[in-house]
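Only one structure is covered here, and it is reproduced in the block below.
In this view, the complex is presented without one of its protein chains, the others remaining in place.
Let's look at subunit A:
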């Protein structure tokens, strides 16, 4: 029974062997999805992002420079788009208004028209941001703005028109306020002796959770730059981190082949742990709130008539679309444009 409605999987994880796994945390089960039926290392997933229109589609960036479209409703890959140019794997993937933005490691950022067919071989827009890019992220409030940064690569914010801001380097967390006239970081905090590989904002409270190559997860307060607490359990380098927008949950995946979900507050600890047999590269956490209706769902799909399931799925997609408007707090990893700082913008100069 491959129940592949959008409600079934809580977390989607991409692996080094090219398998997209949908994980149901209530049942601790994972379902594997591959484009070609067989796992292939050339298709190693390097970037994941939600497609347009609710959480029904996932854009999967693979190591062979293709972006594949995966439908969570149907549970299969629908099409792919070849996005050549530049060298290295995808470091960032975003979609805006029917266009797809891709960024590769050698620094080429391209905007493509989003269509399932490979009919548009040429990108709409192309930028070069410099080599050694580690991350590209989309500003959740301004979908046209992306930030890119990496090793020895200056953190730059692009409005698809380009404007520059200074340096990013591993091991530190630096907060920049793009609205302030100064170029210095607003806050700089260091954690541990190992490079930080993943970062995510916690919803609500002003803190950020970082993970390093040793598998240490730490929550750092953004107002003071001090360490609030650590999360235990990971044994390998942290590759993907994401917080749930409303619940105090954090999903983390790494090279030790285990997906862990921690509870961040009261009490801080491990909620779920699922062993997935391949090395995990990136993850997508579903932002919906109803995680507990799993037991009823399979019975509904079996007993209900087809029309009922269609209306159910319709409701589910409506619900999911409504929830998606909630802040997608997937931050730019380098330029932390926190909400608080934005509110200070009118007429204030922050240090």
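Following the convention adopted for this analysis, a contact is a pair of C-beta atoms (placed from the backbone, for glycine too) under 8 Å apart; a residue touches a chain by one contact, two chains touch by 3 or more; residues count from 1.
We adopt the following convention: contacts and distances are computed from a predicted model.
Trainee: According to its UniProt record, what is the protein name of the omitted chain, chosen from "Cell division cycle associated 4", "Metaxin-2 isoform X3", "Guanine nucleotide binding protein (G protein), beta 5a" or "Ribosome production factor 1"?
Mentor: "Ribosome production factor 1"
Trainee: Thinking of the whole complex, not just what is shown, which of A:218, A:241 or A:255 touches the missing chain?
Mentor: A:255
Trainee: For the chain that's not shown, point to the residue among A:52, A:195, A:225 or A:248 touching it.
Mentor: A:195
Trainee: Even though one chain is hidden, which residues of subunit A still touch it in the full complex?
Mentor: Counting over the whole complex, subunit A touches the hidden chain at residues 17, 19, 32, 38-39, 41, 170, 193-195, 197, 213-215, 232-233, 235-237, 255-257, 275, 277-279.
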